[in-house]
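Omission of a single protein chain aside, the complex is shown with its protein chains in their original locations.
Now for subunit A:
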């Protein structure tokens, strides 16, 4: 063994302490948010919970039910995408119809937004889409979306929304105009079966030559609006849909809109002009609808970035952010199910 000068010892210990302490401190700092922008996935889900999480439920779109059926493709998208479900064929799906909000017992008819989510295909060919009634997002970035949720959430003291805060938010964000126009002109229908559900964000179709085409899609109803519903029934829409599916399958046309070179596929606040090419890829046929506890949709995190070969995500920052926030919500409710904190039928 080499002899060492005793005077060098403190320096050597300092090097060890510096190296290990430095690395440890860096790891803790990154875990604590170093290098992150102002809003993280955890901030988002915290805000959606509003300090009062409904254990075991999704933090957004908490109230919903499971559906199952098949996507019957007519093959018309095959020249644009290698995804197997776009060949002329039928692909079974599991899905979920839900309303916006964090409350799993909220009255159906009060919700401002309704949703249709689907998961079809397996492994590398799984395609998930989470579609909503608005055709556009109000804002372009996750930070602005966070501000929007903050502005819309009830004041913790009064329990009411603050109209001044909402006005101030919209004034600061002129990009919200298209969304507000939609909101002003939208009349909720009397059935989940008669809504239009939009992909909102754009995606790429990729064909066998590797050519990319930016698209949005929407599930268009194929039936007419039903009778007005009983507004005292908190499950009015759910019950109406269950009854409807019991007598006959409910179909939607899955319609794709093709962007032109003039459209910015990364901006979810802008509608594409109506003369853009539209193509019906096939029909979403809902054959079964069951309460969430009895179906198998509760296991699914409807992350819109689960895409088959032949499809890809655009650089749309909101689309990219949805995935991380959904994952945090999924983690929390999975932990609650593991620890059996979730109520029985969910």
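The rule we apply is simple: a residue touches a chain if its C-beta (ideal position, glycine included) is under 8 Å from a C-beta of that chain, and two chains touch if they have at least 3 such contacts; residues count from 1.
Please note the rule applied: contacts and distances are computed from a predicted model.
Peer 1: Between "Sodium:solute symporter family protein", "Cytochrome B", "MoaD/ThiS family protein" or "ABC transporter permease subunit", choose the name on the UniProt record of the chain that's been left out.
Peer 2: Of the names offered in "Sodium:solute symporter family protein", "Cytochrome B", "MoaD/ThiS family protein" or "ABC transporter permease subunit", the one UniProt assigns to the missing chain is "Cytochrome B".
Peer 1: Any idea which of A:35, A:163, A:210 or A:261 touches the chain not displayed?
Peer 2: Touching the chain that is not displayed is residue A:35.
Peer 1: Kindly state which of the options A:100, A:271, A:290 or A:327 is in contact with the chain not pictured.
Peer 2: Hidden-chain contact among the options goes to A:327.
Peer 1: By the contact definition given up top, give the residues of subunit A that touch the hidden chain.
Peer 2: Residues 1-2, 4, 9, 12-13, 15-16, 19-20, 23-24, 27, 30-31, 33, 35-37, 39-42, 44, 119, 123-124, 126, 142, 296, 298-301, 303, 305-306, 313, 315, 317, 320-321, 323-325, 327-328, 330-331, 333-339 of subunit A touch the chain absent from view.
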